[in-house]
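Only one protein chain is missing; all other protein chains are in place.
What follows is subunit A.
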Amino acid sequence: MTILTELFAFWQAQADKLGQQTLQHIGLTAASLLAGVVVGVPLGLLLTRRPRLAPWVLGGAGVLQTIPSIALLGFLIPVLGIGPGPAIVALFLYSLLPIVRNTLAGVQGVDAAVVDAARGLGLTDGQVLRRVELPLALPVLLAGIRTAAVINVGVATLAAYVAAGGLGEFIFGGIALNNPAMILAGAIPAAALALLFDGALAGLQHLRGRRLMWAGRALLLALPLLAGLYLLPRAASKLLAGFSPEFVGRSDGLPGLRQLYGLDPASVVLAPALVYEAVRSGDVDLIDGYSTDGRIRAYDLQVLRDDRHAFPPYQAVPVVRRQALEAHPELAPALARLAGQLSDSVMTELNYRVDIRHETPRAVAHDFLRRRGLWHAPQPATGATIRLGSKIFGEQYILAEMYAALIKGYTNLQVEAKTGLGGTSICADALRTGAIDLYPEYTGTGLLVVLQPSAAVLDSLGPDPAAVLAYVRREYRRRYNLEWLAPLGFNNTYALLMRRQQAEQLSIRTVSELSAYLR
């Protein structure tokens, strides 16, 4: 019941956004369906005249269908950038198979005797198509469009990953923040839309004769109109921000900035992996990122100084289950070897090698350990298994590799890597339930995402890294029986980033200056 209350409260608070996202969602679906019909139906008709091409075309469309939607978007981004382009093209490609196949099946399903008689009476090819084949194939053809529509309403949620809007913004925000009410806030309208499209097209499909023809024409008119919903004007702003879903929802992310700086730029939501590309290519001007990210150096980005300390300290620290530490006393000393070894600049450099130069995290991690004299050849693994977790970005992979090498080198424990866990909540849950034994976490994240203390406690902690570490260590021990070991040295805090050139042009160096500029 509480989730329902939360859900309605969320809808009430975000009514504007809900409306806008729903319209965008309908628009995306309609635009891609329109493209699917405009290309798919003629293609299907061509196949009825050249059946030899059918296996090739249907096979091709089938292969497209099997590409996971997120991967398809990934393929399209280098070509089309971010925004509605790749989203609509991806949805269009998904709608092709059902539309082409059903056009072909519909026309092939027309009684051959009817077509033969029509030809024999002296109808031209065009007349046979318009008067006989298309009207009789229409129910099957509409079934194809209906399938495509339902697929597209579902896949269109992924558009939120490429800054194309839609109901996916709530869904992915909710997943990133482990907020079921927020997931439902997007998922329920998306499901309702799918049912609505399905029902409407099912209704058309069951019409007969003339009415069916009229319905077909009405659909062709309605799709561009619905697609037009997507083009409704968006809020204009001097700068366009592109934020990851987690940043938009986290209290130390955008809401914190809004509170402290009054910062509220026009923004789109997109996948965390895409924000750097988006700012580099100029699709957006302002992004959220991490202060040690290798791409800051590679893409010549400017970190805006957090002059009023909206972002709490984010010291990297290994978090370990106490049971693991007690069962294997040799584990803590092995992990402690890395304490204080990694400064901000060192970590940025390592990240740069992995993210930009595409060296493997393992090679970079081992190289670093060797240079620091921390490397030790693996011992024969005879002991118990330590399960090592990491979040899904380069820095965490590097740290996980370092810990794996240290554990193997200085103990006889075995290591099982469970890297690439989606986000903070997933890692924290995995650690609490014992699915993993340790992973590198950041103090600020533990504080704000996991512990979520009251405003009074946050105020008392202030921007002091030591105070924050002490607090999370105490609370984790008390609540979860988890141990924060010694910090690694660097502070990977949230950061607002702009292209250096644009930042210099606008003389924006701090978040305050940005806020003043936008006002």
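The rule is simple: contacts are C-beta pairs under 8 Å (C-beta built on N, C-alpha and C of every residue); 3 or more make two chains touch, one makes a residue touch a chain; residues count from 1.
Throughout what follows, contacts and distances are computed from a predicted model.
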{"item": "\"Carboxyltransferase domain-containing protein\", \"Cytochrome b\", \"Thiazole synthase\" or \"ABC transporter ATP-binding protein\" - which is the UniProt name of the missing chain", "value": "\"ABC transporter ATP-binding protein\""}
{"item": "Hidden partner chain, touching residue among A:A61, A:L104 or A:V132", "value": "A:V132"}
{"item": "Candidates A:M1, A:V79, A:A113 or A:A455 - the one touching the absent chain", "value": "A:A113"}
{"item": "Sole contact to the chain not displayed, among A:P68, A:G209 or A:P329", "value": "A:G209"}
{"item": "Subunit A residues touching the omitted chain (full complex)", "value": "111, 113-124, 127, 131-132, 135-136, 208-210"}
